[in-house]
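Only a single protein chain was left out; the remaining protein chains are all shown in position.
Up next, chain A:
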Amino acid sequence: MPDPMPDQEPDPESHAAHRSDRDPEPGRERLRHAVVRPSRRQVVVAVLLAVLGFAFVVQVRDTKANDTYSGLRESELIEVLDGLTGTAERARREVGRLEARRDELTNESRARSAALDEAEQRVRTLNIIAGLVPVTGPGLRMTINESSSRVNVGSLLDTVQELRTAGAEAMEFNDSIRVGADSSFDNAVGGIELDGQLLEPPYVLEVIGDPHVLHTALTFSTGPIETLETYDGASVEVEELEAVDITSVREPARPEYAEPGTGQ
């Protein structure tokens, strides 16, 4: 051990401050002396220092090369492994949780979009039924010309009713008034009043539906055409069309009294 050896050279005043009083630079002198005039004793020291330098360099290089786990003890490796296992377990739990959340959200959004699709489909259907949007499709055009006498409201109403029975999906009078579920006919001066608007002859009724079925519904014996021609003295023209465009729309009316029942 490099302990100071009191038996070799008793030196009670070991403090540098005390020593520097009597001898200004004993350490430096000795150092210079050793460097300038090396003694034989230094050979042993040199050998040991060579060993130290060698070992030092080897260890430094080894440490640099072994920055992985190969230089660790068994217990340290176990600790590292434990840590990694814990981390992996936590990560796996997190992955599971997130996947469950993702599935949940996917299901939710799928259900929501399905409900939205259904609602949109319903809105489209209801818009057509209520006459809120312009529609087009196959159907027929019926033109009623008055000649001698006026056309009876009841005859027109019968016509509309027969067409509805035959599956008419949309009806329009004179290119301007859409017939809806709440349409009503009334007598008026100079024509017929439909939903508070005056209809003047000739009455042109455009209907969307199966053209043949619609036509049949009008032409049977004592049917609307016969009634119109026989009793009202009108001339009726019917043409089946590939495409009938109904452009007029109805304003949606908010029901004042009716409310959805609680049974649904």
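The rule we apply is simple: a residue touches a chain if its C-beta (ideal position, glycine included) is under 8 Å from a C-beta of that chain, and two chains touch if they have at least 3 such contacts; residues count from 1.
What we mean here is this: contacts and distances are computed from a predicted model.
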item: Per UniProt record, name of the chain withheld from view ["ABC-type sugar transport system, periplasmic component", "Small basic family protein", "NADH-quinone oxidoreductase subunit J" or "ABC transporter permease"]; value: "Small basic family protein"
item: Contact partner of the left-out chain, one of A:59, A:85 or A:161; value: A:59
item: Sites on chain A contacted by the missing partner chain, in the whole complex; value: 1-5, 8-9, 11, 14, 16, 20, 25-28, 30-31, 34-36, 38, 41-59, 61-63, 71, 73, 75-76
